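FYI, not all chains are in this one, though none of them got moved.
In this document, chain identifiers A and B correspond to the written order of the chains, with residue numbering beginning at 1 in each.
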Amino acid sequence: MANHKRSKKAGMPPGSLIHVGKKKKHTPKITIFDYNEESFTEKVAKKVEECFPFKERATVTWINIDGVHDSEIIEKLGKHFRFHPLLLEDIMNTEQRPKIDDFGDYLFVVAKMLQYNEQKDQIVEEQISLILGSNFVISFQEQEGDIFDPIRERIRQKKGRVRTMWSDYLVYALMDVIIDNYFIVLEKLGEKIEDVEEELLVNPSQQTLQDTHALKRKMISLRRAIWPLRDVISGMQRTGSVLIKKPTAIYLKDVYDHTVQVIDTIETYRDIISSMLDIYLSGISNKLNEVMKVLTIIGTIFIPLTFITGIHGMNFKFMPELEWKYGYFATLGVMLVIGLLMLLYFKRKRWI
Amino acid sequence: MANHKRSKKAGMPPGSLIHVGKKKKHTPKITIFDYNEESFTEKVAKKVEECFPFKERATVTWINIDGVHDSEIIEKLGKHFRFHPLLLEDIMNTEQRPKIDDFGDYLFVVAKMLQYNEQKDQIVEEQISLILGSNFVISFQEQEGDIFDPIRERIRQKKGRVRTMWSDYLVYALMDVIIDNYFIVLEKLGEKIEDVEEELLVNPSQQTLQDTHALKRKMISLRRAIWPLRDVISGMQRTGSVLIKKPTAIYLKDVYDHTVQVIDTIETYRDIISSMLDIYLSGISNKLNEVMKVLTIIGTIFIPLTFITGIHGMNFKFMPELEWKYGYFATLGVMLVIGLLMLLYFKRKRWI
């Protein structure tokens, strides 16, 4: 099942609704939460049209759509809510970079949700698009997921501040959950790094090198997904849009601090991994040195001795020492002395 | 066929119309599109003078010229449209860096069009110059190409927004197509990188190193062509020129985001390629280690044993053990034991 590639969009007019990303087939699930401090409604919409009435209500409405590959749904929604075509195009293009666009009446935020799949040892990346209007939030996920469940629970049970505040706070809460998930991914990677580092010092092998390399690539992709988020959030803080109310500002600062901390950790990990590669290389060189020392010691001791036996193994008629009674033992003795001297030499050079 | 070099312009007065770049001979093709929401004309001009009447028309006119090596055409056009001599000079110098110049009445944009030639495994670079006036756009390509065909089709068939908007939107659309092409080039390079990486882990050779190096050089040249474009587009956004109308701003933001994403991908690829080189080097060191281990194991086992045979091959008259009945087998036994001990030692050291 081939993925939809970004390149197939080349030449298309802007605003073309083409899904870019992993091919998906499931029918997108649409859930609606509508609430204010007093009331609360939750429903699963079978058709996208069921969302439309909420546009006019004074209460906060959160529409969550699990799936961005169905251009029909996106288009209908976009038409009713009068979203800019470029925004709709961006929702369907899951290779978007995290960003924020201010369209006046609504803000559009793209972020990446990350999860660490331990079985496949992979970081799974999913694009989350959020549209913040004055009385609604629409969120798009690539597939059904449960990371927003804690917020749903909070809304249902009136826990925390979410029911007493506006739509901007809901967007903050969603971003907060996304970023909290980064910490989980980073902690898992941190453990992996420690494992590999341990192995590197104890028993480095070609596999360890490849593990290190895999970690490095993970860091590169993490970085790519998270770095731009910093600008996104500081963009939300400074946007000056009336959609972001005063009391939410301090929460955005908090989520900004978390993002910076995540980035900090990524940079630290990168530093550690790159110095792990240095250690690996020195380790190999050290090993080579050791191997060569063994060969050199053996060779340096026995090659001259073998030469001596060679001398006495020659078949010349006239070789006086061969006739001596203790010639043999004398030769053995000489060889022993030479061998010991060699060993002494190596000891001095601290090779053994 | 030597190229025209930049250096030959040294000392010439500014505004000298000298073609710099690959030597070309074909007659430049001039096509004219003239349109507004209601009407549409398309024609191929035989002489550059045919373009002149369009200067005064209220409709949007798009003049596309395939070839910048003919100074006569450029000069005539420049004279009639009253372009600055430096602008004309820049059009003919195809080693220009992407840039934007605001001349008041018109904007001048230089960008690079990239295509990946799979047969030659090369990235082909072509300079695109765009002049945006209030009611016209003039585009210059180095040679005939078809990347702008989708836009031509959209104009002809009134698809998308292009017919309903102004000349600035046309410039945006051209830029958008150029940048969409970058994604195609990058995807091809991404596949190449994966191939080389695969090879690097499975069966690295001198060729793999050269492939990696070639990829790196491609990245360097890509970077050089695309990085400045970011400033060009943000320059268009902030220029404050009346030529860029409000509704186009959001489209420029979109094309800016794409450029940033392209740059992001390039940087990621650079990171990956540079860590591929590290892997290659460690791979070589590892191999050397293995080679040396084989030699050392063989040498360390057999050199001492050969010494023992040497001892017994000496021709001393008096060597008591030679007379013993089972001296030979005893010696063989001793040698076997020594050999086995050595093997045990290597096993312990995890060399075998």
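Heads up, the rule we're going with is that a residue touches a chain if its C-beta (ideal position, glycine included) is under 8 Å from a C-beta of that chain, and two chains touch if they have at least 3 such contacts.
Worth saying up front: this structure is predicted, and the values here are computed from it rather than measured.
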Report task. Report the copy count for the entire assembly; 2 chains are displayed in place. Result -> 5
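Methods note: only the chains that are shown with their structure count from here on.
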Report summary line: Within their complex, chain B touches chain A through residues 147, 149-151, 154, 159-162, 173, 176-177, 180-181, 183-184, 187, 201, 250-251, 253-254, 257, 260-261, 264, 268, 271-272, 275, 278-279, 281-283, 285-286, 288-289, 292-293, 295-296, 299-300, 303-304, 306-307, 310-311, 313-319, 350-351
**Report entry** Residues of chain A that touch chain B when the two form their complex
**Finding:** 5-7, 9-15, 84, 86, 90, 95-97, 99, 101, 103, 203, 206, 209-210, 213, 216-217, 220-221, 224, 228, 277, 280-281, 284-285, 287-288, 291-292, 294-295, 298-299, 302-303, 305-306, 309-310, 312-315, 319, 321-328, 331-332
